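And then chain A:
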Amino acid sequence: MIPIALYLAVSAIIFSIGLYGLMTQRSGIRILMCVELMLNAANLNLVAFSSYHHDLTGQVFALFSIALAACEAAIGFAILMALYRLKDTISLDHINILRW
Partner candidate 1 sequence: MMPILSMIVLIPLIFAALALFTKTKEQARVVALAGTVIVLLLTVYMYFNFDSTIADNQFEELAQWVPSLGITYHLGVDGIAMPLILLNAIVLPLLVLFTWNDDRKSPNKFYALILATEGAVIGVFTALDFFLFYVFWELTLIPLFFMVSIWGGPNKHKAAIKFFIYTHVASLVMLLGIFGLYFAAWDMTGTPSLDIPYLINQFQFIGSGLTKDMIFLALLFGFIVKIPSFPFHSWLPDAYTEAPTAGSVLFVMLKIGGYGLFKVMLPMLPFTASPNLMITIMAVLGSVSVLYGAFLALSQKDLKRMVAYSSVSHMGYVTLGAAGLVSLSVSGAMFQQFSHGLIMSIMFMSCGVINSTTGTRIINDLGGLAQKMPKLTVIMVLTFMASLGLPGLTGFIAEVSVLAGSFVNLPMYVIIALLAIVITAAYHLWALQRAMFGVYNAKLGTVTDINVFQTFSMGVIAILILYFGLHPTPVFDMMMTNSEHIVSLMATMGV
Partner candidate 2 sequence: MDIMLLAPELAIVVTGLAVLLIGLFLPTDSKKVLGYLASLGVLVALALTVSSLGTEATLFNNTVTIDALSQFFKIVFLVVSLLFAIAGIKYTEGHSNTEEFYALGLFATIGMMFVASANDLMLLFVAFELASLATYALAGFEKKNAKSLEAAMKYFIIGSLSAALMLLGISYVYGATGTTSIPDIAANSGVLVSSPMGIVAVVLLLAGFGFKIALVPFHMWAPDTYQGSPSVVSALLAAGSKKMGIVAALKVFVVALIALKADWQIAFAILAVITMTYGNVVALKQTSVKRMLAYSSLAQAGYITMAFVVLTPMALGGGIFYALSHGFMKAGAFIATAAVGYMVLSENKDSADPDHIDNFRGLGKRMPITALCMTIFVFALAGIPLTAGYMSKFVLFSSTIQSGFVWLAVIAILNSAISLGYYAKIVKYMYFLPTDSEKVSEPFPYTLAMIIAAVGVLVLGFWSEPFIHWAMEAASVLITGGM
């Protein structure tokens, strides 16, 4: 069977992709997607470990976090919608009245 290290490696890679996107992307939507990536990388970890430990907790946890991720996405989109209504853009470069 596949050694645990590979799972970790994969999830680490996915997580890093998400991070990179989060730091570089301008569009709100893409940033949301990056966040999803990262969360799912973590979930991958959980599942991998759970099978590694032969213990279901990890998978249950993963399910929970997927649910949460959904809620998060919902709220995120809601906020972005509102922003779009107000400013006709969701490019985060133009949203920085609050600073210093």
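Candidates were picked such that all candidates are chains of the complex that A comes from, given by their letters.
One rule holds for everything that comes next: a contact is a pair of C-beta atoms (placed from the backbone, for glycine too) under 8 Å apart; a residue touches a chain by one contact, two chains touch by 3 or more; residues count from 1.
Just so we're clear, the structure is a prediction, and the values are computed from it rather than from any experiment.
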| item | value |
| --- | --- |
| Touch-positive candidate for chain A in this complex, from 1 or 2 | 2 |
| In the complex with candidate 2, residue positions of chain A that touch it | 4, 8, 15, 18, 22, 28, 31, 35, 38-39, 41-43, 45-46, 48-50, 52-53, 55, 57-58, 60-61, 64-65, 68, 71-72, 75-76, 78-80, 82-83, 85-87, 92, 95-99 |
